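A single protein chain has been omitted; all remaining protein chains appear in their positions.
Each chain gets a letter, A and B, in the order it is written, and its residues are counted from 1.
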Amino acid sequence: MTSHVDQPQSFLIRAFSVGRRPQVAFGLVIALFWLIVLTTVSIWAPYDPLEAVGTRLIAPSMTHLLGTDALGRDVFTRVLYGARESMPIAAAVIVCATVIGTLLGAVAGYAGGWVDAIVMRITDVVMAFPAILLAMAISAALGPGLRNGFIAILIVWWPIYARLVRGQVLSIKQREHVEAAISIGATRRRILQKHVMPMAITPVLVNATMDFGQVVLFLSSLSFLGLGALPPSPEWGSMITEGAKNFYQWWIAVGPGLAILTVVLGFNFLGDGLRDVLDPRSKGDK
Amino acid sequence: MAAQVMGGPLVQVRDLVKTFAGRGTVLRKSKSQVQAVAGVSFDVLAGETLSIVGESGCGKSTTARCVTRILKPTSGSVVLFGTEISQSSQETIRPLRRQFQMVFQDPYASLNSTMTVEEIISEPLIVHGFPALEIKERVLAVVQQMHLHKSDLTRFPHQFSGGQRQRIGIARAVVMQPKFVVLDEPVSALDVSIQADIIQMLEGLQESLGLAFLMIAHDLSVVRHVSDRVAVMYLGKIVEIGTNKQIYEQSSHPYTQALLAAAPIPDPRVERARQRIILKGDVPSPANPPSGCRFRTRCFKVQDICSQVEPLLIDPGVGHQVACHFPEEINLITKRRV
Partner (left out) sequence: MNSLLSIKDLHVSFGLGLETVDAVRGINLEIARGEIVGIVGESGSGKSASMLSVMRLLATTATTRGTVHFAGKELFSASSKEMRGIRGGKIGMIFQDPMTSLNPSFRIGSQIAEAIIRHQHVSTKIAVSKATDLLEVVSIPRPSESMSLFPHEMSGGMKQRVMIAMAIANDPELLIADEPTTALDVTIQAQILEVLKGLRETRNLSIVIITHDLGVVAGLADSVNVMYAGEIVESGDVEGVFYKATHPYSRGLLSCVPRLDIRESALHPIGGDPPKLSEKTPGCSFQPRCKNAIDLCETTSPTLRSSTVTGLKVSCHNPMEPSPQMSESI
């Protein structure tokens, strides 16, 4: 028997059934949680993230859920505010990287020839370096600060999508429905827009979702190394650096560490779920 | 039609050659080339069905794709409606595409799964700049003609069965009311009970639109049913071409005869009493075709001359064209073993 069990399930039903899987639900909750924190934290946060609000280095208690740091700032408040530092930038990196990567990858894959060769050699060069080293070198050259961190990560990130999209385009343009589009007389532009890209974009969305957590981690790593956010700002990576200096006050590092962990894990699960919703043929897990 | 000379063929293919670059290995970059189509000539007349049959790798699908200019022929000429298109740019061919269309083998792969049925069927009209109102009318008309439902228009391809999808594919091909449609294995991916449906539908369209078909197929029974003329291809060349009756009842090329003898007939007494021709071995690689006659490595009539001189596709006095040094008319379909 051939593949005849193609159940016509609507997108919504599929999304709903995938969303009920515990992992995906966890991802959704995490993403939603951080989104709410990100947008509303200034309204309800118990303390100011930059002001000393108590004695230095107090252990966690009811008044300070995650204690205070070396300058007497409330760690819990700073962790919440940290979302406002990393996540918008991570989102910007993902958006810019997918746009640049998709455009270049699509053009390379569809045009082929020397255009393809040039784009692919550039990605080869970028990807030949360990990403974190290259990003460090770039931020070091540009100077610290989150904006430069953004530029550094963007430079090392877009080639991933360019390669992904190029591979997709190369395989999709061989399919029969593209031949059909040629045979009805569709222009190259129309074929790329209507018949190639809508299908090539699915894995990009999935990867972008999964990568979001990775970019947050990457950004924190740069900050941890002193290349990203500058000290007073409550960025998770730089908070961990402070925690490392006060090794016996574990709470200073644990708070932001947990924040990073949940974001990475949550968006990974979310991406998994998204793949199953967008592409019913690939069953992620059984 | 206006563009074409009165009575002349709609399609004229002459010495069509398509070469693909061969695949090399990692260590040795091979410069070998594969001639998928090695000099093929035929005409398709208005309103007729010409079928090209042959086994996988014989170049029949490549021929179809060169005729519809999905592929660019390496050499040779393809004249559609009086216009030479073999080397023209897609932009030059585009206006002509209103008059010739293609139906594909795989009803799953040939429809864009991200588009609705309406978008799929109306796309040719949009591409060719038809006014919106006419697009709506034509799409509705063709949907009815294809026994689809109006409510199907908003659904996506994956919500249909194989047969329904193939009808969508056919609707897309005929919505511009072309004069010539290339059918690339239009029923081979479908269940047998659905095949008859599609064949009937195609026959109906041919009648109502005065269509000419170039059908690519490997099922000889289907081909017998629908074709006016049949061309048999082997390793990139046509080995025999003639009318339906000439090919099925007076076949003269040993390969055609072997194909006919091998195609099973769903009738136990007839099938068991038939004369068998079991060919030896496999089709040689098109990258390295045999010298002389390409069929000689499997032929049951092979002689010395076959490896030295390539037989030309000519009428050796049997009333139709055969490329064989030793043609001999046999009717394999009614002849029985005693």
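Keep this in mind: a residue touches a chain if its C-beta (ideal position, glycine included) is under 8 Å from a C-beta of that chain, and two chains touch if they have at least 3 such contacts.
If you're wondering where the values come from, they're calculated on a predicted model, not measured in any experiment.
Summary of contacts with the chain left out: across B:K72, B:H218 or B:K301, the touching residue is B:H218. Only one residue from B:T154, B:Q200 or B:Q303 touches the chain missing from this view: B:Q200. When the omitted chain is restored, the residue from B:A21, B:I265 or B:I305 that touches it is B:I265. Residues of subunit B in touch with the missing chain: 55-56, 161, 163-164, 191-197, 199-200, 218, 220-222, 224-225, 244, 248, 258-273, 276, 278-279, 281-283, 298, 333-334.
Convention: only the chains that are shown with their structure count from here on.
Per-chain CA centroids place subunit A at a distance of 49 Å from subunit B. Residue ranges of subunit A in contact with subunit B, taken from their complex: 4, 6, 8, 175-177, 179-188, 190, 194-195, 198-199.
Those residues of subunit B that touch subunit A in the shared complex are 65, 68-70, 90, 93-94, 97-98, 101-102, 104-106, 109-115, 123-124, 127-128, 158-159, 162, 169, 172, 176.
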